[in-house]
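Take this structure first; my questions come after.
One protein chain is absent from this view; the other protein chains keep their places.
Moving on to chain A:
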Amino acid sequence: MAEGGGVSTVSENVPSYEHIDVNSTPFHIGTFRNLWLGMLHPETYSYSQTSPETEDLRFISDMGIAPETLAELKSVCSTDSLRSHPEHEPPDTEAVPPEPQLATLKLRKRRQDYKKSLIRDSMGRHDVYANEMELLAIGRRPEDSKDLIPEGELILSFNVVYPVLFERFKHVRAYQTLHVLGSQKLTELRDAICCVSDLQVFGEFSNTPDTAPQFLSKDHYKSAFFFFEGTFFNDLRFSECRDISKTTREWAKTHDFPDFKTARMEDTTFYDLKVKVGYPYLYCHQGDCEHVIILTDVRLMHRDDCLDRKFYPLLTHKHRVATRKCCVCHLYISRWITTNDALAPVDPCLYCDQCFRMFHYDDHGNKLGDFKAYVYIDPGAFN
């Protein structure tokens, strides 16, 4: 055991439900991994396969049976014995069999008939997309063997929920799912979370629209923290970074809350964490952009997973959001938002880059009229 040992350490790091189907008890990720590795034979999670002959000999000696008994077992337990159709007449797996006995198939048949009556399944698209991302990575092996993730590594899945900061996210709790490795630093997850507020551009640029891209928030406000189980993990990699959890901690101190701890995000791996699965925690950046973050799953790496270290954190799900199109051409994604704009049908108004420049500046780039222009980052631009 990495931590302490002791019986209490063992049982308290075996996760169980704190609230049934909602969240687990808190456990130390590294110890949890060691418990699994201590119980499993390394072959059980190895990427390579033991030869069938070795496996057979082992079974014979472990059970104390004759080789003939094993041969008989193999034939009795073969998957062929589960087949309801003749060997050379494979069934059409694309169709629900007529007169199905299974309740699930009856339901599938009903739903299928119903679906046929619709033109198309409008909900399908975003699922397809999520799955494409997941499928791309499945079973991927690295080109360079040094990128191969060692056997027995842990894989953690995080759902990062978008903040309700944006009016349009109020009803759909959009989220992205990221897989990280136990040995990765918290900062690696932070860098992989994409959020429009990192791309916001502050300031009014109607006089100098060409200078706008230099003012990306991500490059200006680098402070951020994760909050897990009473500890603020601050990103202090850069000299400009500040401990932005300080205000919260000081407020908590004066309001009778238990003391919160702090740690450095860049010095902490996921193995060092003690967390609950299914419990809402916090990721905060850009000062006030707060994301609820939930660890939905922790498990040992499987040989069918993406085994290339370079792909982690691995994005496996992303909510597709509708993009806002330019008010003039209704074709391109909006890049500018204007106010006090005499040319605009509404206030504020969204334009694509081309239409914005065409309407608001003359051939020499001189501003026409008295309006204000801000950079608009469409949340759908990440799709």
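Note that contacts are C-beta pairs under 8 Å (C-beta built on N, C-alpha and C of every residue); 3 or more make two chains touch, one makes a residue touch a chain; residues count from 1.
Keep in mind that, in the parts below, contacts and distances are computed from a predicted model.
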_Name the omitted chain as UniProt records it, choosing among "Small nuclear RNA activating complex, polypeptide 1b", "Ubiquitin-conjugating enzyme E2 G1", "Peptide chain release factor domain-containing protein" or "Anaphase-promoting complex subunit 11"._
"Small nuclear RNA activating complex, polypeptide 1b"
*Option from A:24, A:223 or A:245 whose C-beta touches the chain left out*: A:24
*With respect to the chain omitted from the figure, which of A:57, A:102, A:194 or A:368 is a touching residue?*
A:102
_Which parts of chain A face the unshown chain closely enough to count as touching?_
14-17, 20-24, 27, 32, 35-36, 39-40, 44-45, 50, 55, 59, 62-63, 65, 69, 73-74, 76-77, 79, 81-84, 91-97, 100-109, 112, 124, 127-128, 130-132, 135, 138-139, 157, 159, 173, 277-280, 294, 296-300, 302-304
